[in-house]
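Complex shown without one protein chain; remaining protein chains in place.
Each chain gets a letter, A and B, in the order it is written, and its residues are counted from 1.
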Amino acid sequence: MHFIETTSTGFFYLAPWLVFAPVVGLLINLIFGKRLSENAIGAVASLASGVAFIVSVLLAYSVSANQGEMVSVPFAEWIHIGALKLDWTFRVDSLSATMMLVVSGVGTLIHVYAIGYMREDVHFKHEEGRFGRFFVFLNLFIAAMMILVSGDSYMMLFVGWEGVGLCSFLLIGFWYEMDTLARPSWANSDAAKKAFITNRVGDFGFLIAGFLMFWNLGSFQFDEAFKAAPAVASSAPWVIVAITLFMLIGVAGKSAQIPLYIWLPDAMAGPTPVSALIHAATMVTAGVYLITRSAPLYTLVPQAQYIVALTGAVTALFAATIAVGQYDIKKVLAYSTISQLGFMVAAVGMGAYVGGMFHLITHAFFKALLFLSAGSVILGLERGHHHAAHGSHDSHAKGLSLSDLLARNNAPAALGKWVGAPAGSEHGHGHDAHGEVFDPGDMRNMGGMRKTMPVTFWLYIIGTLALAGIVPFAGFWSKDEILLDANLHYSSVYWLLTVAAFLTAFYMGRQIWMVFFGEARTDAAAHAEESPKVMTVPLMVLAVLSALGGALNLPFEGFHNLGHWLGHTLGEVEALPLNLTVAGVSTVLALAAIFISWLIYGRNPLKSGQLDPLKKPLGFIFTGMENKWFIDEIYQTIIINPFTVLSQYFADAVDWQFWHDFMHDTVIVGAYNWFSESALNSYADQKGIDAFANWLGAATQSLSASMRQIQNGFVRSYALSVMLGVVAILGYLIFK
Amino acid sequence: MTSDLIVFLVLSLVAVASALGMLFSRNAVYSALFLVLNFVTVAVFYILLGAPFIAMTQITVYAGAIMVLFLFVIMLLGAESLPPSEGLPWQKPLAILLAIILAAESVYLIFTRARSNAVVSMPEIATNSMDNLREMSAMLFNQYLLPFEVASVLLLVAMVGAIVLSKHEKVAKG
Partner (left out) sequence: MVPVDYYIVLSAILFAVGALGVLIRRNPLIMFMSIELMLNAGNLAFVAFASVYKSFSGQIFVFFVIAVAAAEVAVGLALIVEIFKSKKSINIDEMNSLKG
């Protein structure tokens, strides 16, 4: 990189490889994907992500060697128009280095896991050709996320913001022609669209904030904007409030806060590695990163900070209640993610940037672990399902693609059947005794998995304990720091978060008892198989990180490593010591929650077909939790239906009837036709030009008719004319 | 009034009269004979102008051969006068008028614009000698050799043409 100029020592010149290593990986897989084996594709993609991770490590080392000083690595000029100067500059400081490490580290582990997962998934769905496409998208995502976290201005961040939004769309809709149970349907595409459109609403907020920033603070670049902010804050504080609150809308879209969280549960339609990487560990944390980066702006406006914190806290509690009533293993984790993101947003809202970032990191570890383990469970169930349906593994119909089978089946018959073979085939692919589709993600189909999938079981336990916040796992330390800060500054936020923490432990306990304990409720669960090493080894790495990650920022003197590290970027950070009351209350509540969940779910394990034990006691509350408080339905009625009606009106009445039929057909076309017919045709053409042309012809004819009489055939008259000429000439000579 | 002038006037009167006779006679044979008279008169004029060879040529070729040919054809085709003309009643008066105007214009032009002082004298004895003839033939065959040869080719062509025209007709009949 000889054209990267930087005066600092270290590996800063490697910064562009953060983006371009994944780009190279995706190009290789895109161009040569058809000719490479599945292992090769996966290796290339994982290597590309691994290179990005190594570069992140080197950059982090360089930052620390540089005493935490920020280094910007200019890369390219982008837009230079008038006062607007946007450049592509890589900003390497402690905050962005942290994000880079998390994204590329967890990302690489998930790439490796995905090799094993996708191999089985495309096999179950008979779409082996699509394997390469997944890794292309995954690398694209890493590249876009790197652009997001390494950007030096809000607009570069936005480029990455949009990029990850696109990758989210592409990956959620990876199986675009089916629903989660592989029936032909548009459900997955709808989920992808929902994610993209909801993100768009958030992006609108981000852009408004950006425009306000440019007009009032004069620049998109971080340092310049932050330098100009205090002056504007004293003269017109509402500007900064507006900027921060519009940015909050963007955060609500990307990080799934109220009211724009609705896309994240539907995004579980994507393959599990996608859910782990994008919707747990990295993309959704972009909002938290944004607020942390904008800390100088938020600290100027405490009113906005309170709104942010409250939004996060309410979201945390709201999502936790929904998680209690969910039956799908991934949906529980999805709402858990929303809830934990609420924790992070509340933290950064309160000004506890270190706490928020700490929880971001630990959450990335244990949520990725949980999601990937859930994926392992789901695949295990599918394997068991295939074993239960027919004896040998190899009696699958091989090589048939989804489209072949869709073509073979008539639509009504195919609905409700597993897409594998038409009815009457000897391999009752995926049929259980009732002829309905088998849902391997439904916790009611699981049970007793700790005997059939022990490795996954222990990994899941570690993840759960970390999430629930049991000491000494990582989640305890990070959550505790947030609760500590809330307790000191914002008591309402503290109470909301504490109740949310209680519910977190409860629903995770419920999940453990339902999935891993008791007796297997279906044949598939009884015959489930453990996942291969390529899947379980990354999980083990994540489990270790979940267990020991707390060491990043222990609330003891001298151990505030992360705080010290981030303090280089954020300025003064509050380093809170351990408050035993807060810590004790939260631990007791978590343990109590797990105990209560054992009482309800663990002591009398659920039998197959039995209703959830909470249904009767809680009645309509449980119905609300089960149906996510009908938020989607409310949005549909209040927003989407009127919008459809409005757009239909615009399309029909305004566009079609008025513009097309009236303006275009009648007015413009009619006027043109009148003009061309009456004006031009009748007057100009027929009366004018035609008349002239015809007159020319007629005149020539009459002239020739009269001149023709000279040629009367009589030689004498010809001779006479000669004589006449001679006489005339002589006469002229006489009179000359 | 010298004798030259008187001779000239008499002869010119004969010439013009014979011309007019040729013009107005109803019988084509009479017209041909009047024309012969005219040619002879003109031959006499040639002699008066000191061109004996040309005079003889005129009588031999023109009056002797060409007019005889004319007479042959007249007798072949019939010498009756034609019925009065059907079309172009205006043509005859106008033609006469124009001819008179032409003559008048020419005379006027000659006597006013193209006046010359030259005088034609009576030919000397010497002009009728062989020396003149020899000189003229020398000029004919030296300076005017090409036109001479071309004229001979022209006569050949005319002969061939006449034969072709008559032969063609015989084939069609046969």
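One rule holds for everything that comes next: a contact is a pair of C-beta atoms (placed from the backbone, for glycine too) under 8 Å apart; a residue touches a chain by one contact, two chains touch by 3 or more.
What you see is a predicted model; the values in this text were computed from it and never measured.
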Touch list for chain A against the chain that is not drawn: 708-716, 719-720, 723
Contact set of chain B toward the excluded chain (per top definition): 2, 4-5, 8, 12, 15-16, 19-20, 22-23, 28, 31-32, 35, 38-39, 42, 45-46, 49-51, 53-54, 57-58, 61-62, 65-66, 69-70, 73-74, 76-78, 81-83, 85-88, 91-92, 95-96, 98-100, 102-103, 106-107, 110-111, 114-121, 123, 135-136, 139-140, 144, 147-148, 151, 154-155, 157-159, 161-162, 165-166, 169
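The definition used in the following text is that only the chains that are shown with their structure count from here on.
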Chain B partner contacts - residues on chain A that touch it in the complex: 712, 714, 716-717, 720, 723-724, 726-727, 730-731, 733-734
Contact set on chain B toward chain A in their complex: 87-88, 91, 94-95, 98-99, 101-102, 105-106, 108-109, 113
